[in-house]
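What you see is the complex with one protein chain gone and the rest in place.
Going by the order they are written in, the chains are A, B and C; count residues from 1 in each one.
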Amino acid sequence: MIVVMKPGATEKQIAHVIERIQDLGLREHVIVGTERTVVAALGEKRDGAKQALENSEGVDKVVPILAPYKMASTEVKAEPTCVEVRDLKVGRGHLGVIAGPCSVESRAQILELATLVREAGGAGLRGGAFKPRTSPYSFQGLKEKGLELLAEARDKTGLAVVTEVMAPEHVPLVARYADVLQIGARNMQNYPLLEAAGESEMPVLLKRGPSATMDEFLLAAEYVLKTGNTRVMLCERGIRTFEDHTRFTLPLASVPYLHQTTHLPIVVDPSHGTGKASLVAPMAVASVAAGADGLIVEVHPDPEKALSDGFQALTPTAFRDMMTKCRTVANVVGRKFGV
Amino acid sequence: MIVVMKPGATEKQIAHVIERIQDLGLREHVIVGTERTVVAALGEKRDGAKQALENSEGVDKVVPILAPYKMASTEVKAEPTCVEVRDLKVGRGHLGVIAGPCSVESRAQILELATLVREAGGAGLRGGAFKPRTSPYSFQGLKEKGLELLAEARDKTGLAVVTEVMAPEHVPLVARYADVLQIGARNMQNYPLLEAAGESEMPVLLKRGPSATMDEFLLAAEYVLKTGNTRVMLCERGIRTFEDHTRFTLPLASVPYLHQTTHLPIVVDPSHGTGKASLVAPMAVASVAAGADGLIVEVHPDPEKALSDGFQALTPTAFRDMMTKCRTVANVVGRKFGV
Amino acid sequence: MIVVMKPGATEKQIAHVIERIQDLGLREHVIVGTERTVVAALGEKRDGAKQALENSEGVDKVVPILAPYKMASTEVKAEPTCVEVRDLKVGRGHLGVIAGPCSVESRAQILELATLVREAGGAGLRGGAFKPRTSPYSFQGLKEKGLELLAEARDKTGLAVVTEVMAPEHVPLVARYADVLQIGARNMQNYPLLEAAGESEMPVLLKRGPSATMDEFLLAAEYVLKTGNTRVMLCERGIRTFEDHTRFTLPLASVPYLHQTTHLPIVVDPSHGTGKASLVAPMAVASVAAGADGLIVEVHPDPEKALSDGFQALTPTAFRDMMTKCRTVANVVGRKFGV
Partner (left out) sequence: MIVVMKPGATEKQIAHVIERIQDLGLREHVIVGTERTVVAALGEKRDGAKQALENSEGVDKVVPILAPYKMASTEVKAEPTCVEVRDLKVGRGHLGVIAGPCSVESRAQILELATLVREAGGAGLRGGAFKPRTSPYSFQGLKEKGLELLAEARDKTGLAVVTEVMAPEHVPLVARYADVLQIGARNMQNYPLLEAAGESEMPVLLKRGPSATMDEFLLAAEYVLKTGNTRVMLCERGIRTFEDHTRFTLPLASVPYLHQTTHLPIVVDPSHGTGKASLVAPMAVASVAAGADGLIVEVHPDPEKALSDGFQALTPTAFRDMMTKCRTVANVVGRKFGV
């Protein structure tokens, strides 16, 4: 950590900062520049020492040197992690596709879609049973009934079931039916939920919050990893910006950036990331080209009758076309695609 | 709701949209313009009918006419709501100040601050006992012990205790000690938590998520209101933007905007909204000038030794100065200030 | 245009709005809904009539129906435009690559790079001679000397020269040496410059401003098109968001979105769009996958000695690798790649 003093900081202020650094169990190293003095604090820990110094008199700013996360970091584990469950393999050269409806709506719907996904080369089945909805007046999901239908579709097709859990007390119920627990974007910093998901020992798909920085995203993953559960997939699903022609802005550079920073696999959600069916397939292909380890995509047999988010669901035909293109591009960038 | 057809939409596509509108229990009204046809859907409901139409062929976009929230709206209740608990009055001409440390750290700290807040004219005491922290390696609060200390400070000073609750299962515990349940920015869309807080029948201080639109903010409030609990305070605490000279960007225009839109009272948090102690007081005064009904501010006897967020805490002296200025400006804009 | 009245708008207010609509030479069409009245204005023009009505009493909001741009729109010209100059072809199935240094630094540098670009399959040579720099203390380019060197490199390789022009009075000078005039992101709404570039009858590469919406971007293009100059390429180069791990956020969904909206070809700049050399190649490949018609990329023989923006320049080796991958992916998405 580097403490930058203000121009004109006094000897006394500098001495005080040194004392504070020592109180924190760190060693100081003073550098007197032409216009400013800076004090390096050696032996930096990751626990808020930065903040402790930021308010001392004469301090202009404190620059951390170490990343605030540990277990997610490539510094700690250089080899990429592959999350595997049933036939779904995500990471370390494998690209797994998870697809399905926004919400589970009926037995017929989910079975039809599961078959479609399987045949097109997908290995995971998505589908909301507990649905967090912006408005309390919107459809909130079939709840446990939805989980039962997902499990039935899994039994029929072998797809791994990926579904959202919204509260710590639901974790045991959802874990009974699902293969992967999804933490939604709204809950990326719901720490009791992250801990409960971690402790379930189930694989976790963690969605990036729409205003989360990379550090915040990785620190959220760290809450899961800290429980000893290492099967975490990070999911880029778009951020909130001023752009209004898409529902969110999908910043694909986070894929190669995260590959340099963390060993965890990166999944992209082009459905939420664009919010428009006509943009999903090009962005799915682009995600693969950018190096994604997985895709999670919404597909619906009849999007305009979907009970939620129909505007961003692919038709079965569009989905199959997308899969064909993704498979070819996956080869170009050295990924084993799908099943 | 207005359905705008694409240029060149066919008769058949228009007929299909009309049919869909009728299926939704609405009445259609077709307007043929010079370049486009638009179809108004009368009898609009607030439950996702918009999305159902957005994916129909030939449709360019769907424009909602009604706000998606109901109970929070000035259309439903024109008179401003005042939330009262102990001496704290927020709204309908009253401006209440809630102040205290980021985290409860010790008995001495919280009692000293409570006395300070009371003497300076504050009516609420803030202080975190359960602390959501971005990093799992940061101080997480004193938990129940912190709640006990808050209650003791309340008993001594009469201040209303405002403290955060992070999970539905903690609501009964926190409600036993607190006067107001705070829902943090990270949990603004944690719906099970909103519902549990609502059902507690306690007053709720709901913080705006850093990427929440006004509609999303009001819909989150609607989750609480829908339980029958009408004592909701909205708290503007800054949004995430590209600005890097402040921790968040504090968009004060949300104060007069919300006053036009909702009857709920608006509190501003200039501490999180700026993240820099030296900017807090000017922004507190500006918040009062913009018409805020309340302030929530961090103060600490020795900010550089605070266990969390010391960089944004006011010293006791700075806090008293801030209160003096706020009181004068409150008079100018017609607010009864503090106790 | 749809004028949405406030709930409770009076007869008189509605009558006034109708009168205003008629004053504007439009026809009104009143729809009385269950909670609101809306008034459609038929015969909408694109000249600010919206704003004229937004301030009338009793009006809640005004929703435009037509896009504000005309000549750039697929509604006016459905067939994609291909901009051709020398061997550079951008659009209508052709993917052209423009590459070169941030700044022209020396004769040796630009000739070496031009040869590299040509051999790797590029058809355009970029290089700044007039450099807009955030700081007045940074290197500002070689000016006319730089233009001469670019022209020499063009003569040797046949590459089309693409270089920035910063002021209307420089247009004749730059046009004398260049094949394509680049309008930088900072100048996207510099209207006198757009008009001067348009009137030069040279092809124009228009970069998106970092906070421009799609409508603003297309309206900026419209300033050029309105002069009768139809050879405009749109360049997505990243937007400003809260993300701090990249210099800008590269929102690739703008590529398929623009293809639906405008006939103009879309070029992507992954160098500025990420600002980190290690992210450029993956994002270049992703841009091609998303359907880009062109790429503009920074390459430098010795990036760490570059006089500007070395941190985002590819080495010659990295550039050649990138070109190989882009070529393969271009085939997948049906683009003729390079020369």
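Just so it is clear, a contact is a pair of C-beta atoms (placed from the backbone, for glycine too) under 8 Å apart; a residue touches a chain by one contact, two chains touch by 3 or more.
Nothing here was measured: the structure is a model prediction, and the numbers come from that model.
Across B:Pro172, B:Gly228 or B:Pro282, the single residue that touches the chain missing here is B:Pro282. Residue B:Thr213 is the one among B:Thr34, B:Thr213 or B:Thr317 that touches the chain missing from this view. Although one chain is not drawn, the whole complex shows that of C:Glu84, C:Glu199, C:Glu216 or C:Asp321 it is C:Glu216 that touches it. Residues touching the missing chain, restricted to subunit C, are 20, 45-48, 51-56, 68-70, 132-139, 166-169, 186-187, 189-193, 209-211, 215-216, 219, 222-223, 226, 239-240, 277, 303-311, 313 (touch as defined at the top). The chain not shown here touches subunit B at positions 211, 213-214, 239, 241-246, 249-257, 260, 273-274, 276, 278-279, 282-283, 285-291, 325, 328-329, 332-333. For subunit A, the residues in touch with the chain missing from this view are 2, 4, 7, 29, 31, 33-36, 38, 40, 42-44, 63, 65-66, 75, 240-242, 244.
Throughout what follows, only the chains that are shown with their structure count from here on.
Two copies of one chain, subunit A and subunit C, touch each other, and the residues they use overlap strongly: the shared fraction of interface numbers exceeds half. Each chain gets a centre from the mean of its Cα atoms; for subunit A and subunit B, those two points are 26 Å apart.
Put simply, the C-alpha centre of subunit A and that of subunit C have 31 angstrom between them. For subunit A, residues touching at least two other chains, in rising order: 211, 239.
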